[in-house]
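One protein chain is absent from this view; the other protein chains keep their places.
Order of writing sets the chain letters: A and B. Residues in each chain are counted from 1.
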Amino acid sequence: MELEKTFNISLSEIANLIDAQLIINSHFDDKYKVSGLATLSNADNTKISFLSNNRYKNDLLTTSAAAVILLAENAKDCPSACLIHENPYLAYAKLSKIFDITPKPQMSIDSGSFVSQSAKLGANVTVCVGAVIMDDVVIGDNTFIGPNCVIEKKASLGNDVKLTSNVVINHSVQIKNNVNIQSGAIIGSDGFGYAPTGIDNNDRLWEKINHSGTVIIGNRVEIGANTTIDRGALGDTTISDDVIIDNQVHIAHNVCIGRGTAIAGCTGIAGSVIIGENCRIAGGVGITGHLSIASGVTILSMTRVNNSISEPGVYASGTVMQSADDWRKNVIRFKNLDNLYDRVKKIEDR
Amino acid sequence: MELEKTFNISLSEIANLIDAQLIINSHFDDKYKVSGLATLSNADNTKISFLSNNRYKNDLLTTSAAAVILLAENAKDCPSACLIHENPYLAYAKLSKIFDITPKPQMSIDSGSFVSQSAKLGANVTVCVGAVIMDDVVIGDNTFIGPNCVIEKKASLGNDVKLTSNVVINHSVQIKNNVNIQSGAIIGSDGFGYAPTGIDNNDRLWEKINHSGTVIIGNRVEIGANTTIDRGALGDTTISDDVIIDNQVHIAHNVCIGRGTAIAGCTGIAGSVIIGENCRIAGGVGITGHLSIASGVTILSMTRVNNSISEPGVYASGTVMQSADDWRKNVIRFKNLDNLYDRVKKIEDR
Partner (left out) sequence: MELEKTFNISLSEIANLIDAQLIINSHFDDKYKVSGLATLSNADNTKISFLSNNRYKNDLLTTSAAAVILLAENAKDCPSACLIHENPYLAYAKLSKIFDITPKPQMSIDSGSFVSQSAKLGANVTVCVGAVIMDDVVIGDNTFIGPNCVIEKKASLGNDVKLTSNVVINHSVQIKNNVNIQSGAIIGSDGFGYAPTGIDNNDRLWEKINHSGTVIIGNRVEIGANTTIDRGALGDTTISDDVIIDNQVHIAHNVCIGRGTAIAGCTGIAGSVIIGENCRIAGGVGITGHLSIASGVTILSMTRVNNSISEPGVYASGTVMQSADDWRKNVIRFKNLDNLYDRVKKIEDR
């Protein structure tokens, strides 16, 4: 059992750690010690906070935090010590790792796990109780396999990979280094590929496509809880380096996602879609099969992507929320919008 | 192994159990015994049925049920004995527990489970085979941990909690009393929080935010299969008492949900959203981050909630279904709806 961590870091040490300029004030000098992070409204004088979203600017005026990470232009409104930084959110992200209280693994193979004799494990690997490592699996150094995870035959994981709990890596999947996979994610399930057999066959209406491809996950990829990524039918499903994927995302067979792209929760991407680099795909988006999305594209939430996108930019579909009484009147008119158009045209032609 | 339950309860006993007024008829007297519940159309004369949805009113006229739970106003259309109740659906819900055939656990710690020596378990706790209880976990009385569930370090569960199978409770999550969590749900995964590092950094495009908050689940909360609830980044994700959540719902970091709110399947709620009490959120709804929803709000299915809602009421977005041929004509006109508006205005101005 590890000890409970206690933190005690001075403001000047923090300024050094995140490369910020410290401006102290009457209450808190540079030797003043803090013990953690909190939001502007929740912080007391033992905590550091940050301002990166203008939505919370009013909270700055009344914060009790010992110090706030912020842009130089906001320093004048800060009642506490200031940690001036050009990217407060990034500085906060770095600082959050210093105040990390996540329990740390013990780097051992638990006797209640199952590890095949033909599996090859690197140095300092953790395999928790209930985890299953099947034949011919290869695992790199410092990798953590959480409780009740399953790594099927011939899968390979690189160094510094972390699978939290109940993650499934299906057979032959390849995962590179520094990858985090949250609980319940499934990597390498069969794609949804079936050929109709034709109506004259009474035995079987669908012929399943055998999926001989796999999934390849690049470096520093993040995958959320209960997300599923299907293996390729022919060729592989490919997730490039630095892609981040939220919870409950569905990525179908043979999808390719370019470097640095972010995909928010509940989005579904159909088979053989190709997505470029540094795209931002919001939550609940649906992308139809076989489309291509250029690099640098942003797609707003719940958009139905029914065509390829060849130019960077922001895209959307759907309508915006209103009271259901108003909405009901409008959707009735939408059902005959083409007719309304014709009527306007007729008036114009008169 | 428990015995197969057989039921044999008289109509007058049932009237007492659910506090209904029994009106017998020529076929079934008050000592007539029934053995279970069924729908109006499926029930035979050994079963009780109920009418709570007017959609099924025609089925009442021809039901073979021994007795029907219904409003007084519907008694005249009932060919069987009547169990008059002011809330037939609630009476049915109570009766459904009496006819429960769900296999009951054996209140023991299975030798094929793993329970850390530092975990503290209450009285009559069941831990099924394959379940993992890690260090410093606290579990209350009468709680049931199903097969292959994982309870990570320092999590706490109250009394009368039930986790079905393959549920994951991540580290430090707090769950109160009388909570039901269906199979495959993940409570306490990391939120989707990453700071872009800026384009000049070739090593890493995203800096992960360490999530130091947790998830707090209130009393009598119900959570569906494969639902995911992320832990807070700073501060906690909070699900209040009596909240009911369906399958495959995604609740992001730092969301707060007020007492009694119901959330149907496939809904996604982005980070830091605050939802009031007694809301009804239908299936497939998407709620954008950082919004506030007042108490008493109803949101229709598949609505894109893109603004905060400050007044109780019913809200919606999207359009309604029609034949694809008509729909294709209308969506083309929608793409230029603003232009159509301008043309109408021009005509008016003439």
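Quick note on the criterion: contacts are C-beta pairs under 8 Å (C-beta built on N, C-alpha and C of every residue); 3 or more make two chains touch, one makes a residue touch a chain.
Keep in mind it's a predicted model, so treat the numbers as computed, not measured.
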Check: Who touches the missing chain here, A:T39, A:T63, A:Q174 or A:T228?
Finding: A:T228
Checklist line | Candidates B:L22, B:V161, B:I216 or B:A264 - the one touching the absent chain | finding: B:A264
Item checked: Residue, one of B:L17, B:I109, B:A225 or B:I274, that touches the chain absent here -> B:A225
Notebook entry, point to check: What subunit A residues would touch the chain not displayed?
Noted result: 114, 118, 130, 132, 134-136, 148, 150, 152-154, 166, 168, 170-171, 184, 186, 189-190, 192-198, 204-212, 226, 228, 230, 233-235, 248, 250, 252, 266, 268, 270, 286, 288, 290, 298, 300, 302-307, 313-320, 322, 326, 329-330, 332-334, 337, 340, 343-344, 347
Check: Contacts of subunit B with the missing chain: which residues?
Finding: 1, 36-39, 42, 53, 55, 87, 89-90, 92-94, 96-97, 99-103, 112, 128-130, 146-148, 164-166, 180, 182-184, 220, 222, 224-226, 241-242, 244, 246-248, 259-260, 262, 264-266, 278, 283-284, 301-302, 318-325, 327-328, 331-332, 334-338, 340-341, 344, 347-348
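To be clear about the criterion, only the chains that are shown with their structure count from here on.
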Check: Per the centroid of Cα atoms for each chain, what is the distance between subunit A and subunit B, given in Å?
Finding: 25
